[in-house]
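Every protein chain but one is kept in place in this view of the complex.
The chains carry the letters A, B and C, assigned in the order they are written, with residues numbered from 1 in each.
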Amino acid sequence: MAIFLDKNSKVIVQGITGREGAFHTQRMLAYGTKIVGGVTPGKGGTTIESGQPVFDTVRDAVDATGATHSIIFVPPFAGADALWEAHDAGIMLAVCITEGIPAHDMLRVVNTTPGMRIIGGNCPGLISPGKSLVGIMPSHIFKEGNVGMISRSGTLTYEIVDGLTRAGFGQSTCVGIGGDPIIGTTFVDCLRAFANDAETAAIVVAGEIGGSDEEDAAAFIKDHIPDKPVVGFIGGRSAPEGKRLGHAGAIISGNTGTPESKVKAFAAAGVPVADRPSEIPRLLAERMRPVPA
Amino acid sequence: MAIFLDKNSKVIVQGITGREGAFHTQRMLAYGTKIVGGVTPGKGGTTIESGQPVFDTVRDAVDATGATHSIIFVPPFAGADALWEAHDAGIMLAVCITEGIPAHDMLRVVNTTPGMRIIGGNCPGLISPGKSLVGIMPSHIFKEGNVGMISRSGTLTYEIVDGLTRAGFGQSTCVGIGGDPIIGTTFVDCLRAFANDAETAAIVVAGEIGGSDEEDAAAFIKDHIPDKPVVGFIGGRSAPEGKRLGHAGAIISGNTGTPESKVKAFAAAGVPVADRPSEIPRLLAERMRPVPA
Amino acid sequence: MKLMEYQGKDLFRRVGIPTPEGVFATTADNVKSYLAAHPGSWVLKSQVLMGGRGKAGGIKFADDAQQGEMLARELIGKLLQSIQNPAGEHVKSLLVEEKVDIASEAYVSIAIDRAAKKPIVMVSRFGGMDVEEVAAKNPDDIKKYWVDPAAGYSPFMGRLLAFRAQLPDGYRKAFPSVLGALYTLFMDYGATLVEINPLVLTKDGRVIASDAKVELDDSGLYKHPDIAAWNTAAPADEDQAAAVAIGLGMSNYARFPDEPGKPAKTVGTIANGAGLGMGTMDAIGNAGGGAANFLDIGGGAQADLVKKSYKLVTSDERVKAMFINIFGGITRGDQVAKGIVEALAGDDVRKVPLVVRLTGTNAEEGRAILDRAGFVPVETMDEGAARAVALANGSN
Partner (left out) sequence: MKLMEYQGKDLFRRVGIPTPEGVFATTADNVKSYLAAHPGSWVLKSQVLMGGRGKAGGIKFADDAQQGEMLARELIGKLLQSIQNPAGEHVKSLLVEEKVDIASEAYVSIAIDRAAKKPIVMVSRFGGMDVEEVAAKNPDDIKKYWVDPAAGYSPFMGRLLAFRAQLPDGYRKAFPSVLGALYTLFMDYGATLVEINPLVLTKDGRVIASDAKVELDDSGLYKHPDIAAWNTAAPADEDQAAAVAIGLGMSNYARFPDEPGKPAKTVGTIANGAGLGMGTMDAIGNAGGGAANFLDIGGGAQADLVKKSYKLVTSDERVKAMFINIFGGITRGDQVAKGIVEALAGDDVRKVPLVVRLTGTNAEEGRAILDRAGFVPVETMDEGAARAVALANGSN
């Protein structure tokens, strides 16, 4: 059944009449996502061209449609507000596309929205190929299958997924968790879900330098995922130390977050780390057809 | 087994070397309460005269003694801090004697200490007669028995309990919930516990004018306590409207919190309201030996 | 602590809530010179704490300096009386404000919901009138929202309330930030109530707090010494001031005015604890008498405070007898007894027939002290109340 998102998930779009919101609403609808409405304060009572109703508030939208999922396209200063509004209305999973939400806003949000899963912010979203897309990924590169994919980056995910699909590895669910310092859902959260998902047979973890998410992921894999092959990747391994590269996470200083530390952690968990995205399908193939004991 | 407190509950005293803390520690020990230590920052490593160890922090005290209950004697400005420290250390029930803690401090505390029961502030505490006293009540007036008692006031509780004991009605547990605007444990919380307590056969609810706690209690009794007799009392029924009397709760304005509203709510729940404390034993006696149907 | 309108608006401006242009005035000359310098239409608003100020004639309109001066002379010193406040309140100062062109009036407030243990926000599109009347007639005209104090306020709450309460469109842009500022005030200053009624939408599209009602938690006032000083400068209530003067809390003493058709308030009461204090009043009532006051000496009172309390209660000339009712917990009977004996020994107190009931912590020591002074306490509250009422009525 994939994780976090299946074909019956009812989705609303916060910021549905904005430029990005409107554009991606159509893409998601085209993919088959059950978009049941959207929210733009002041435009309640109208409908967008494709027929979905617009509401003034998330509560109105949830009351009228029974939506459980939301995808958020709002300016950075309104990101925390949008997440709190989603939580207040009983949304169960919110994908926050917005980039540049202040870290302290997110710090308060993630500690005060119990029971709601947040993906992102600053993430490409979530796709369960063949079922539903709640995100901004170019959907045509994905293919239904049994590989779970998690990544801190958007475009690097596309690069890797493209390779997987071309090599014949379809995906159960792909989650872009986002590259901001404080994000709602971590590698470990996703790994826990994949570990329990019958439709996921193998997992790709695409990390980056900086932070300790990859080390935490490796520890979790070692302890809790003995039976599903996992392949890793670390972006930014050639970066000189002390340089901040786009994602606030991607900065190396001291001994934490170095490529060496991450590769070592993955190795200790029995997870091979690809040197380049194009190697991932091969590493996966070797592990998905194990030699019988 | 009474509610909230039994003879095995391990108790620490926050502010054990202060004037009030030291005085009541001895009274509680004399009653048989398992006081296993106390906290006074800077006096860690010492012991009080009766032999209980003093710690610098609540964490130290809990780590060393395994205490689950705490009683707090600190100045008002330190009240919230003491409650947060108790929560941080894993205390399960904290009795806050301190009077005059700012309402907004308590507002934040009660919303950020999940899993810890707070009794008070501005309350006389908790006693399960014959078992343990975590409070400042004059213990000699209490007697072990099967009447549960809840009150917003300290001294009025003594008045009522004294009457109960003289009339032969012992008590399972007596809880002084405190008279401040924001308190940790309400009438309804106590009623829920008494409803499920095999050792409690009847309940006395001593309310006051102001607020809506009595109305809430009446509604709960009506819906959830069909089988145990309950007797009510409302203090301040002769007060003119609009006067603030000591307890911040005890102010009448508009139609909320009037004696009439409270008496009516109790009547609707089948709860007789005594006109004076001395009537309570009689009302209880009538209901505890019901005429066979 | 209740703030006057001009004080509330001072706080409003600190957090960025728009208020009308204007000036605070304590004399008619103030008003005259301000209006002379600022031609236009102005409102003179009496600064009192009581409700029903408008109906009582406390608000006037002036179009020039001369008219303003005349009306100010009329208002300052005037006794305003309303149905809610038959005793009335003297006007000591005015707030002079621009007369705005009103397009719409809304109601907004934040208070502490004791049961939910959360701040409750209430919004109605029917502002400018008695909100309790609105609530009674059509409760659905008032929309409510409970804020989680851990997460705090976020603008969607303002949007949600504005939409649900159907505030006119003109409010929508400003409302979430006005409410946010009001929430900041509520939290930062430890308010128990902040209310804007009306929150005006002007014809030129501004959203302005036309009135301000702010009540602060007395227990939190120590965090705001500047505001606590406002209170000292102008005590709102004589009883509160008297209580504070002898070292009691502001709410530990209250006198009760005589009520037509009820027994005269001739019995003074002192008890320890608010609950027992109320119970003692009630007992006087049950015995057919009238309690002249409520006085709670609090927990752990020393002899000196008991003595001062005795003096305070007997300073009310109506008091013909006194009932002191103590059930010792933190309070120790010996200290109370000592205080009583000292009070009665002093030359500076008015002596009235006294009934004492003393039980609980150190009651025996206390009884021994009273015994040495030749005084025999009663056994129960009911007995003490009956005896005090009889003494007040001239029996012995």
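The rule is short, and it goes like this: a contact is a pair of C-beta atoms (placed from the backbone, for glycine too) under 8 Å apart; a residue touches a chain by one contact, two chains touch by 3 or more.
Since the model is a prediction, treat every value here as computed from it, not as a measurement.
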For the chain not shown, touching visible partners are A, B, C
Where A:R108, A:K131, A:K228 or A:K262 are the choices, the one touching the absent chain is A:R108
Missing-chain contact among B:D6, B:D56 or B:D275 belongs to B:D56
Out of A:V54, A:M137, A:V231 or A:L283, only one touches the absent chain, namely A:M137
Where subunit C meets the left-out chain, the residues are 150-151
Touching the unshown chain, subunit A contributes residues 20, 76-77, 99-105, 107-108, 110-112, 124, 136-138, 141, 151-159, 162, 179, 181-182, 186, 206, 208-209, 211-213, 216, 235-240, 242-250, 254-255, 275-278
Those residues of subunit B that touch the unshown chain are 41-42, 44, 56-60, 78, 80-82, 84-85, 88, 108, 112-113
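Here is the rule we use: only the chains that are shown with their structure count from here on.
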Outermost chain relative to subunit C, judged by CA means, is A
Chain-centre distance (mean CA atoms) for subunit A and subunit B, in whole Å, is 49
Taking each chain's centre as the mean of its CA atoms, subunit A sits from subunit C at a distance in Å of 54
Expected list for subunit A, residues touching two or more other chains, is none
Residues of subunit C that touch two or more other chains sit at 148, 150
